[in-house]
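Comments concern the structure below.
Only one protein chain is missing from this complex, and each of the others stays in its spot.
Per-chain residue numbering starts at 1, and chain names A, B and C are given in the order in which the chains are listed.
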Amino acid sequence: MNRRHFVLNVICPDRTGIVAELSGFVSAQGGWVDEADFFTDDASGKFFARLAVRTEGLEFEAFKDAFGQSVAEDMEWRMTDTAVAKKSVILVTREGHCLHDLLGRVRSGDYPMDVQCVIGNHEDLRPIAEAYVLPFHFVPFPKDAVGKREAFDKVAAIVDPIEPDAIVLAKFMQILPPDLCEKWAGRAINIHHSFLPSFMGARPYHQAYTRGVKQIGATCHYATTDLDDGPIIEQDVIRVNHKYTPDDLRRIGRDAETLVLARGLRWHLEDRVMVYGNRTVIFN
Amino acid sequence: MNRRHFVLNVICPDRTGIVAELSGFVSAQGGWVDEADFFTDDASGKFFARLAVRTEGLEFEAFKDAFGQSVAEDMEWRMTDTAVAKKSVILVTREGHCLHDLLGRVRSGDYPMDVQCVIGNHEDLRPIAEAYVLPFHFVPFPKDAVGKREAFDKVAAIVDPIEPDAIVLAKFMQILPPDLCEKWAGRAINIHHSFLPSFMGARPYHQAYTRGVKQIGATCHYATTDLDDGPIIEQDVIRVNHKYTPDDLRRIGRDAETLVLARGLRWHLEDRVMVYGNRTVIFN
Amino acid sequence: MNRRHFVLNVICPDRTGIVAELSGFVSAQGGWVDEADFFTDDASGKFFARLAVRTEGLEFEAFKDAFGQSVAEDMEWRMTDTAVAKKSVILVTREGHCLHDLLGRVRSGDYPMDVQCVIGNHEDLRPIAEAYVLPFHFVPFPKDAVGKREAFDKVAAIVDPIEPDAIVLAKFMQILPPDLCEKWAGRAINIHHSFLPSFMGARPYHQAYTRGVKQIGATCHYATTDLDDGPIIEQDVIRVNHKYTPDDLRRIGRDAETLVLARGLRWHLEDRVMVYGNRTVIFN
Partner (left out) sequence: MNRRHFVLNVICPDRTGIVAELSGFVSAQGGWVDEADFFTDDASGKFFARLAVRTEGLEFEAFKDAFGQSVAEDMEWRMTDTAVAKKSVILVTREGHCLHDLLGRVRSGDYPMDVQCVIGNHEDLRPIAEAYVLPFHFVPFPKDAVGKREAFDKVAAIVDPIEPDAIVLAKFMQILPPDLCEKWAGRAINIHHSFLPSFMGARPYHQAYTRGVKQIGATCHYATTDLDDGPIIEQDVIRVNHKYTPDDLRRIGRDAETLVLARGLRWHLEDRVMVYGNRTVIFN
């Protein structure tokens, strides 16, 4: 898995022969396929593919151009090189467990992400960013609509020049405005502190406590204009019992949030996630 | 765990000394406590206890009377003898996996339940009941309100003379009317085919498919007038992925339904479940 | 998933172009691939494929012959038709939970298996088999080596004429002799009552109790001459705690055994399992 690959993702209407076309192309170029995943969604008639091709004897731009020229018109596709680490920006508020965990993974060489900076609407997590020698931008968020809008513009002014592959909402407790959801579609990744669609909205651990559930969870999803309703990448649960107060649920829940974000974001960075409508294909 | 016990459950306002009172009583009677569980709910100030007492040297009625005379006025309590199997009635529609599983457990001597009869609003599962030499009552449910009401009256006329400890809604696809919810409060146990509160209402597997969740679940809960909103006894999930159609989800989900009902119902039968408001204490 | 398919499994040395060859063949025949899974094992240089092809416009024997003629010499392969239910024989001793569960699944139309008969070395489970109108063969197993050998010969004499796709050891508490392991290689499927390789050998629940583990498990694997050491198809665990006696572990463990066997056996029956050395590829 640590070998360098060119990764090709394709979405197109399903028809006979696509797998043969794709694999025939790679074969004709002298490429060696290490991972090949295909899926057809019967309901929509869409076909999805991910091919990880060994890079020996190939040159990225030439390989990509050749595919662009040979490919059928009905295909949406992208090709990436795993040697180029994906760029990210991490947005936070006060709770640092996800940030702490992600930076630790990156530092250990275990995570295919190049964090460009951390943006916080509070100063609390500056020390964590700085311990990793990362720029920390403090953008305060006033409570009024105008001030909030200006704050988001400042955030966007930091984010957009970076052209990040991932905008990670790592417990960022502000709701993205529609224009940013749109601009960052398929790149803005949120961790929600409940097992969606349970407990959408505010204070999910209090809601979970009140409802008396026996497992709590977390959900990693793409941010969309429908709050808490974007395509789900990953989710998981942890068993709890009647002894847990809302505070206990929040504390225990952090472990789920941390792991679920780390897992889902990794798949995104490895181009294993393909979105269609409100659903995701995960080739892992 | 297979030793015979007298099981005492107590709920009362919390105050100092209750554990000492309860354990002191048992000790004074010469009783030996095998399991002792206590819980105080800070929010409501309620205290909950369950004591499983060895029966050697004790006599049930005398022990129970002694407790009734010594006990403080503010206590709600009940005492049961594990030598007396709990009586149940099982209500079904067409899907037989839960019924099949429960009867198998009872037959193997592994489940503390004495099934008195099976009631179905379709004939489909009669053969399963009869394979276990159990009475099967077919009570057809018309679609109109009056006919439905009459059908429920027929069901109640079968159930109530039995005075069951558990009325098991084992994929019974009819909504209990409020008066039966009330009469059977704390005894009517439903298995819902979703991880509540996700996907309340109809066709939860289609809802789960549409939402693109990565885990599906099942919930065992007491039936109340708030549909799908009764106190949760147990719930669990199973991992799924984008390949699963709604039919696949339904098929896989059956395994969750079967296990979650079997587990939650067992705890109910062993007097391990205590309800307060919309929450449950599970002493297991 | 319930659509009829021709399923093709291939193992061969890895080289470039195999995926293109396989998918090109299907495409040339006018076939439509619904599921395509590929895997290369780097360590051994082996390539594995499974293709599920829609049957519309194809004829099984012709399709299979065409593949046989076109296929490279270095390929091992097989092709099956999902319209033909896989034949099985189930071997049991006294514990009936796996048998009960499997027959329930088959009866509900939810399991792609045609059970030809049940063989027991005790009479205990005859009633379960007969409730499903299945032949039950009682083959007593004496304790001495000669008697045991004769008993196995009797079992083989029942099994072999059936030419089953699966010989299911559903809590069959006898160790297959080497010649049967060999003859039934890749078809004899055992459920072991521990999370292998923990607690190999006898009385795993007692071993688990003594070791004080916090989770117990079950393992579904192909039977080989190395007892408890065959290729693992599936395994899972259940959380336990210090309160569980060995008897409790055995009781709880049955739920793991039942589910793990049902899952692993299904994958085998759907031709999703491919064995190499002591490892399995599971295309699910």
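Observations on the model:
As a convention for this text, contacts are C-beta pairs under 8 Å (C-beta built on N, C-alpha and C of every residue); 3 or more make two chains touch, one makes a residue touch a chain.
Keep in mind it's a predicted model, so treat the numbers as computed, not measured.
Touching the chain that is not shown, out of B:W32, B:F60 or B:W267: B:W32 (per the contact rule at the top).
Considering C:L196, C:L249 or C:L265, the position touching the chain not shown turns out to be C:L196 (whole complex). From the options C:E35, C:E234, C:D255 or C:E270, the residue with contact to the unseen chain in the full assembly is C:E234.
If you put the missing chain back, the residues of chain A touching it would be 1-2, 35, 96-97, 100-101, 104, 108, 110, 131, 243, 245, 247-248, 251, 254-255, 259, 262. By the touch rule set out above, chain B reaches the unshown chain at residues 16-17, 19-20, 23-24, 26-27, 30-34, 36, 38, 40, 239. The chain not shown here touches chain C at positions 39, 41-42, 195-199, 210-215, 217, 231-237, 241-243, 245, 278-282.
The working rule: only the chains that are shown with their structure count from here on.
In a homomeric contact, the two copies may use the same or different surfaces; for chain A and chain C, over half of the interface residue numbers are shared, pointing to the same surface. The angle of the rotation carrying chain B onto chain C, fitted on C-alpha atoms and rounded to the nearest 5, is 180°. In whole angstrom, the spacing between the mean C-alpha positions of chain A and chain B is 41. The distance from the centre of chain A to the centre of chain C, with each centre set as the mean of the Cα atoms, comes to 37 Å. Multi-chain contact residues of chain A, defined as those touching 2 or more other chains: none present.
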